[in-house]
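This report concerns only the one structure given below.
Apart from one protein chain that is not included, each protein chain of the complex appears where it belongs.
We call the chains A, B and C, going by the order they appear; numbering starts again at 1 in every chain.
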Amino acid sequence: MNVEQVKQWMQLFSAEIEKNKDYLSQLDTDIGDGDHGNNMARGVKAVEAGLAKDQPTDLAQTFKSIAMSLISKVGGASGPLYGTAFLEMAKAAKDDENDLPALLQAAAAGVAKRGGAKVGDKTMVDVWLPAAADAKQGQLNDAVIDKLVAATKPLRALKGRASYLGERSIGHLDPGAVSTGMLLKTLLQATK
Amino acid sequence: MNVEQVKQWMQLFSAEIEKNKDYLSQLDTDIGDGDHGNNMARGVKAVEAGLAKDQPTDLAQTFKSIAMSLISKVGGASGPLYGTAFLEMAKAAKDDENDLPALLQAAAAGVAKRGGAKVGDKTMVDVWLPAAADAKQGQLNDAVIDKLVAATKPLRALKGRASYLGERSIGHLDPGAVSTGMLLKTLLQATK
Amino acid sequence: MKKILNDPSDLVPEMMAGMVASYPQYVRLIPDTTAVVRNDKAFTEKHEPRVGVVSGGGSGHEPLHAGFVGLGMLTAAVAGQVFTSPTPDQIYEAIKAANQGRGVLLIIKNYSGDVMNFDMAKDLAGIDDIPVESIVVDDDVAVEDSLYTQGRRGVAGTVFVEKIVGAAAEAGADLKTLVQLGKDVIAQTKTIGVALHAATVPEVGHPGFELGPDEMEYGVGIHNEPGYKREKMVPSAQLAKELLGKIGDQFPGGLADKSFAVLVNGFGATPLGEQFIFANDVLHQLGEAQATAAFTKVGNYVTSLDMTGLSLTLLQLTDKHWLPYLNAPAATIGWGDTRNER
Partner (left out) sequence: MKKILNDPSDLVPEMMAGMVASYPQYVRLIPDTTAVVRNDKAFTEKHEPRVGVVSGGGSGHEPLHAGFVGLGMLTAAVAGQVFTSPTPDQIYEAIKAANQGRGVLLIIKNYSGDVMNFDMAKDLAGIDDIPVESIVVDDDVAVEDSLYTQGRRGVAGTVFVEKIVGAAAEAGADLKTLVQLGKDVIAQTKTIGVALHAATVPEVGHPGFELGPDEMEYGVGIHNEPGYKREKMVPSAQLAKELLGKIGDQFPGGLADKSFAVLVNGFGATPLGEQFIFANDVLHQLGEAQATAAFTKVGNYVTSLDMTGLSLTLLQLTDKHWLPYLNAPAATIGWGDTRNER
């Protein structure tokens, strides 16, 4: 993975979020507080502005710029979670790692640790952890990602705002899982 | 006029107010604050309870009982105005007056003095003063009363809440004039 | 209509009972009335006698007036039915409870009903030889003031009058001085309100008037009285400009080089956050107009049931005693903290 690919990735992701902003907020209205689309939109805008300003030249700086934009502009639950994902990738890149599966592994582990969620808790972790494992096996593709996202629907939320709904959270997609799906699919596009 | 007639009058008036409570409030919604029906309904209920409790035996006591009920239960603008009308009739009756036109004259003058309104200001005074004058001439009847009430419609209010509307008060009946019309028509019924 | 109520006809007594049960350190009920009188130790344990200050009016404007009873503001307050002036017998009881031998000042909002009922109560107190004077608040500049009207309505500016007069009474001023002070303050107090949604009187059951989904009514009263124009919603900054303009016209020479006390008053259903956004625009524009805001309050002081909207009040501080009176200690339910000195 290189700096150009990451920049391309962020452009694609940004466009995808803009397009799906209302959809993500609607998902979050059903089982959360309705702001996930706005949070992510604020985030990707900040990421683009940050990259333009920071003009990072290596992978570690690039990931760090993205992480700082997300951490300081998103807020809510997704801010620290997405921020941590990129911060962990920055750390790994600083140790000269540029292999996509290894970077994803670091990101996924960071997200899981930050939020304390396990697979099956109906959060973005349900996409991050298995996707990272699949990437390691060279088996990550759009269909796999869609399946991971869709699998959050029948679950009962055990973490995040949706967990306050108990049984009522069943039957809805987890908004953070959906946005994570978009992140990973645009990653595949940018690096293929 | 005698005590029985006054009691009968109050029963008829009470029934009329109950029947038209929402109508009076609607008129007051258009050019006031929407409570005239409720105010009057509270008043006539208190009058009936007061008469039952006080058991007045002469005309002055009867009028005073009614006045005190109205003054202490109606509030708003109509409370002191209707209260003053009956208080003035009580004073006149105490001076041995029991002639209907003379009593009405006293009431009307009291109302006009209390509120400081003149005929044409689009208030209940527009009914009270001319009706009292007509009664003196032996010319008070339902048609005359209806005409006095209806005549408030084209006027612009110069006193009371409706005056705050300026031009916008034109084209609506004055609620206090309408309830005064009911008072006078039930008086004619009770004394005919 | 969705409201947290029991029988609507018990609304006022239940509300007043809730108020005295929640805040016995400030107020107690006067027996057999829906009026309250000070219950703080400074008052009950007989301090130096002061002139009693009594206000009241229809209910639905909470915390006005009972929420401003306490040390440094009102001595007693009378609550009428919703939007309906209280009756003379109750006002008379409040006068008696407030009187400490130095007479009582009545603060009346300018509505025919209020004026007449308070006048009758004054007559009753006169029989007891209690010296009673009254002042009439008429701060609502939305209404045309001419020989042909009742004059202007009394609205949110009333709370500034109650604070200043109450502080002066607490400081020991006599009845005559308070009457003059009250009249002077009223002359400098200008308010204008705007509604996004009318209030629903519980016994009526529907809003007093209907506004379209993007309409605002300018110049409304606090009893659903319609205003002077109805227009499309505008941003807060533009609204501030319109209302400041209307008020500025009332001060000879406009706003420039004058010092004001400012009240941004929510009507009951307007979130505090929106009130602060509007206050931000008002204070910014006052600055641009070379005017000073020496004192500011933002919140629900004189409400209109569940009306959405707010009013803006400017009191020009033409007398150097008024700001200290505004900042003087007061212990009430509704005025808030008084460590206001900047």
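Just so it is clear, a residue touches a chain if its C-beta (ideal position, glycine included) is under 8 Å from a C-beta of that chain, and two chains touch if they have at least 3 such contacts.
Bear in mind the structure is a predicted one, so any value in this text is a computation, not a measurement.
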Contacts of the hidden chain among displayed chains: A, C
Selected from C:Ile30, C:Ala77, C:Ala169 or C:Val298 as touching the chain missing from the view: C:Val298
Of C:Pro49, C:Pro271 or C:Pro324, the one touching the omitted chain in the full complex: C:Pro271
Touch with the omitted chain, as defined above, among C:Tyr23, C:Tyr111 or C:Tyr325: C:Tyr23
Hidden partner interface residues of chain A, rising order: 25, 29, 32-35, 38-39, 42, 71-81, 83, 114-115, 158-161, 163-166, 168
Missing-chain contacts mapped onto chain C: 2-7, 11, 14-19, 21-25, 40, 59-60, 62-63, 67, 70-71, 196-197, 213-214, 216, 233, 235-237, 239, 262, 264, 268-281, 283-284, 296-298, 300, 303, 305-306, 308, 310, 330-342
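By our rule, only the chains that are shown with their structure count from here on.
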By count of C-beta pairs in contact, the leading pair of chains: B-C
Approximate Å spacing (C-alpha centroids) for the pair chain A, chain B: 74
Chain centre separation (chain A, chain C; CA means) in Å: 53
Centre-of-Cα separation between chain C and chain B, whole angstrom: 31
